[in-house]
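Notes to accompany the following structure.
The complex is shown incomplete by one protein chain, all other protein chains being positioned as in the whole.
Right, chain A next:
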Amino acid sequence: MIVNLFFYFFSFVLITSSLMTVFSQNSIYSVLFLVLSFVSSSSILFLLECEYVSLIFIIIYVGAIAVLFLFVVMMLDIKTISLVKDSLKYFPFGSFIGIAFLIEILLVVPSTFEAINPYNISFLCNFHLDWFNKLDYFTEIMSVGHLLYTDYLIQFLLSGNILLLATIGPVTLVLIRSIKTTKKQITFKQLSRTYNSVLYI
């Protein structure tokens, strides 16, 4: 009962905040609504008892990526732009992507999700009857780990390599090659100065 109420509440918040992300004129508001939609979607995941995924979602997307978005948007001096002209400019491309994603979801969900999803039987988990899962305790992190390190090992390693490349790229971009031109504090040099080596004026 309460779980149902919370589900409806969070999905309402999710839908309204994602709509407001698109339609709000102030870009700071857009980012804040984006954060709100992240948080509400991870709360829905929490209600479905996927604690690990939902908390990782918050830590990565809200705690790291959206903060950087907010940073950039705050630093840039973006004036509020006219809504109609701007949305019409991006309308064909955006609607194409949106429809493609919708079709993908509609194709994927009935075929793979229906069979294993216990929430499909009764609208949300009916965990008075589902006592066997409660006894046979197998936490979510363990199941994720079992899948990642056995069935999807190659994909896991590949994604790790891609992330490593993605970190090396920015480092090479900002690497300063001529050190002499930049002013740097060398702490140990500063600390190892003795009384005799100090220049008196």
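As a convention for this text, contacts are C-beta pairs under 8 Å (C-beta built on N, C-alpha and C of every residue); 3 or more make two chains touch, one makes a residue touch a chain; residues count from 1.
Throughout what follows, contacts and distances are computed from a predicted model.
Going by its UniProt record, the hidden chain of the complex is named "NADH-ubiquinone oxidoreductase chain 1" among "Mitochondrial ribosomal protein S18A", "Bardet-Biedl syndrome 2 protein homolog", "NADH-ubiquinone oxidoreductase chain 1" or "Protein prenyltransferase alpha subunit repeat-containing protein 1".
Within the whole complex, the absent chain has one touching residue among A:V3, A:I28 or A:L164, and that is A:I28.
Across A:L19, A:L55 or A:L158, the single residue that touches the chain missing here is A:L55. On the side of chain A, touch with the chain left out of the figure occurs at residues 1-2, 28, 32, 35, 39, 51-52, 55-56, 58-59, 62-64, 67, 70-71, 74-75, 139-141, 185.
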